[in-house]
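Every protein chain but one is kept in place in this view of the complex.
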Amino acid sequence: MNHPDAWIIWIGAICTLAVYSILYRENPVFRFFEHVYIGLAAGYGIFTTVTQVLVPQWGIPLFKEGKWYWIFAMLIGLMFYFVYSKRQVWIARWAMALFIGTGAGLGIVGFVTEFVPQMKASIKPIWHAPWNLNSFSFNNLLLFFTLITVMSYFFFSIEHKRPVLKGSAKTGRWLLMIAFGAIFGNTVMARVSLFIDRMQFLLFEWLKFHQPY
Amino acid sequence: MNLEHANTFHLILMIVICATIVLTIITAKRGRKLFIRRIPGLSAIDETVGRATEMGRPMLFSIGLGGIDIPTLQAMGVMSHVAKLAARYGNRLIVPVADAMMVAVCEEATREAWLEEGKPEAHRPEDIRFLSGEQFAFAAGMMGLVIREKVASTFLFGYFYAESLLLAEAGQESGAIQVAGTPATTQIPFFIVSCDYTIIGDEYYAASAYLTQEPTLLGSLVGQDISKAILLLMIVVGTILAFFYVEDKNPLIQLLTRAVGG
Amino acid sequence: MMQEKRKVFYIRRAIFLIMAIAVAIPLLVKISMPIIVSWPTRDLYEAVESLSKDKIVVISVNWGAGTQGETAPQTAALIYHLASKHKKFAIWGWATPQGPLLTQQIAEPIAQKFGLKYGVDWVNWGFKTGSDQMVRAWAKDIPGTMKEDFKHTPMTKLPFMKNVRDHKDIGLIVEITGSATVGTYIRYLYGIYGTPIAYACTGVMVPEAFPYLDAGQLVGMMRGLVGAAEYEELAGYKDGKAGKRMAAQSFAHMLIIALIIVGNVGYFIARRSKNAPAEGGQP
Partner (left out) sequence: MLKHHWLLWIIIFAAVLGWALLLFLIGKLRSREKKLIIIVTTFLGGLFYVLEFFFPGKLHLFSWKTVNNPFTPFLEPLGQAFMVIGGFTLLLGVINLTMVHGGNIRKLKKGWYNSLAFFVAMFAMTFFGLWDAYGKPTTAFGKTAHEIYLSLFNGALVSLDATMFSLLAFYMATAAFRAFRLRSGEATVLVLAAFLVMMGQVPMGMWFTHGLPTEGSLSGFRTENIAMWLLGIISMSGLRAVNFGVGVGALAMSLRLWLYLERGAFFEQEF
């Protein structure tokens, strides 16, 4: 949007202010725009589903290319609607079962594809040849130590009373809290950036203040 | 690394882990007593339901933004536990949903919960509320819902993205007691700062075992512990080997990364 | 109890208001703020400065519209520096189709400003599909793998490519990205040929990148928006987008830090006076 039309800016500004009004409290204006928002999002959902999924991926193969078996995709999809029937609800369950099964299969596969690279990345040299001060990596030692202690906190079937495990789990929890604090601090900039964006829109595009920079 | 297919080592690793979990499930089913330590956040769930009942205000259970996948189905498991409690105590449970397919699943799950408690007529299907599939439209809708319905307790389970803090702060605003848990690890700090109880990491996947005390699930939890120990051991062995082998020459790394036929 | 609730209500609104003011003021009034350049950004700058004339810089733009808030200013700052020093550079990407196109829009005006000629002083190879295998092949034979630029001009027609054959002609690769792609360059370029790799990533990716930096596998790094602002400062890029936002960012960060301090002072005073139980969440 380089030179958007005036009314688009006005619509944008009104929407922006309406959403910010919730910062004071829940109010009729916010409520109205919340409903408009959900309506627009629902409409956009229908629009994208039709234009990006149903027509190009289903309608064209079925009707244009004559791949008749695509009709079954629709039939399976419609099975979900039997959830509203008390007696024939098993039909919906059957369709769900297919999705739950594939979800489970992908979950099993996903474990390898996601965590094998992670395991590989966790294996770091702490100290290696030629065994002097320069080849010792304190940071890698700390990486290893954090990993072990945090993992030890998440053992559920052993009471955390044995001295070694107790100490390790407690250290792990502390390190975990440091990790979470750091993540929080690191996210502030990204979120503030979004607000600066909105502020620049309101100040310079809508109210047309002079830009000092 | 492009992992399109598993290599032999991955296959062996998976068989070992899966066999461990299945075996512990079988031993648990045969009646072996298993110990699970206390998990504070999960113990708080029943208490949170109790508070909403005392106050006579509804509860809200969000299952996150996911469709039919593993994290969302786990959230669903916890949801049916809470739904049963709600049915038992005659409370309302509002479930905002972000995925059309999950509307059907949640509908089914809550109906089943009310049926099991012997009160099928008290089930309110209109409390399954599809809000939006768009991330922030969903957040706006849920914020409005939490504040307008004056919910006494909110449960935030499932996969959340940046909207996590918006949802949790809406609960803060309405004074609800909040319990949250998510496998999206980077969102946990935001739940910690704005929820009363936060379930961290794989406590999330321990939830249904802990709440139901079902032998099958408890067995699986013990199997998960053993599997984690195996992974931990591999990392320890790999790190020891790394004292003597340069990065890609490390035998364990080679086992992990060698592609099939290549 | 009611009193307490009212107080919380007003404090909350006051914080919202102060936050809005803290961001608005530095946008409306020019506040110059010394930019302190962190070492990873300085290392990247110096790596570019010390490049020899006969080598090119490859700008790998694996970013899209989703992360352009941070990655576009990074790309602009880097291109400005390269163009102002008349270093030869090539643009390409293999993870996000939009990357090279969006970068073209950034590069054209800057190149024009310094009188650089497309195809001679700089080139955009465009988006090439493929991943690890393609990058490995690319390292051994650049014109053969690229074949044509983003406007479908064959490599042989570009004067830029006369002395560009393989990894030996690359002085530096800068990977600008919002996704996990830098590993490919580290493994196949740095790992095999020792080609210097630099990195510019979004703020949330900094944790993943630090071990590489620490191990010396990256020669330098721009970390998110602040990295872009630092680079703009070093390169003397006055029209950069990141630097203008740093005053507002600084104010917002300092406000949150101040709030934490004020909150704790209040907490300790209250605790000392009546040993009151704490309100609010767990840790």
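As written, the chains take the letters A, B and C, and residue 1 is the first residue of each chain.
The criterion applied here is as follows: a contact is a pair of C-beta atoms (placed from the backbone, for glycine too) under 8 Å apart; a residue touches a chain by one contact, two chains touch by 3 or more.
A quick note: this is a predicted structure, and the numbers were derived from the prediction, not measured.
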Displayed chains contacting the withheld chain: A, B, C
Which residue of B:217, B:242 or B:255 touches the chain not shown here: B:217
Positions on subunit B where the hidden chain makes contact: 4-7, 10-11, 14, 17-18, 21-22, 25, 67, 70-71, 73-74, 76-77, 80-81, 83-84, 97, 99-101, 103-105, 108-109, 112-113, 116, 126, 128-130, 133-134, 136-137, 139-140, 162, 165-166, 169, 172, 183, 185-186, 188-190, 192-194, 200-202, 204-206, 208, 212, 214, 216-217, 220-221, 223-224, 227-228, 231, 260-261
Residue numbers in subunit C that touch the chain omitted from display: 11-12, 15-16, 19-20, 23, 33-36, 38-40, 42, 203, 206-211, 213-214, 223, 226, 229, 246, 249-257, 259-260, 262-264, 267, 278-283
Contacts of subunit A with the absent chain, listed as residue ranges: 1, 4-5, 7-13, 15-16, 19-20, 22-23, 28, 31-47, 49-51, 53-54, 57-58, 62-63, 65-81, 83, 88-91, 93-95, 97-115, 118, 121-122, 139, 142-144, 146-148, 150-151, 154, 172-189, 191-192, 194-195, 197-198, 201
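Everything below uses one rule, namely that only the chains that are shown with their structure count from here on.
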Contact pairs, highest-scoring chain pair: A-B
Mean-CA-position distance for subunit C and subunit B (Å): 35
Distance between the centres, which are taken as Cα means, of subunit C and subunit A, whole angstrom: 22
Approximate Å spacing (C-alpha centroids) for the pair subunit A, subunit B: 15
For subunit A, residues that touch 2 or more chains besides their own: 124, 187
Shared interface positions of subunit B, touching two or more other chains: 1, 186, 192-193
Subunit B partner contacts - residues on subunit A that touch it in the complex: 19, 22, 26, 30-31, 34, 37-38, 40-42, 44-45, 80-81, 83-84, 89, 92-93, 96, 99-100, 103-104, 106-108, 111-113, 115-117, 119-120, 122-129, 144, 147-148, 151, 154-160, 176, 180-181, 183-184, 187
Touching residues on subunit B, where the partner in the complex is subunit A: 1, 3, 6, 10, 13-14, 18, 34-37, 39, 67-70, 73, 101, 103-105, 107-108, 131-134, 137, 140-141, 143-144, 147-148, 186, 188-190, 192-193, 200-203, 206, 221-222, 224-225, 228-229, 231-232, 234-236, 238-239, 241-244, 246-247, 250, 252-253, 256-257
Touching residues on subunit A, where the partner in the complex is subunit C: 23-24, 124, 137, 139, 143, 177, 182, 186-190, 192-197, 199-200, 203, 209, 212-213
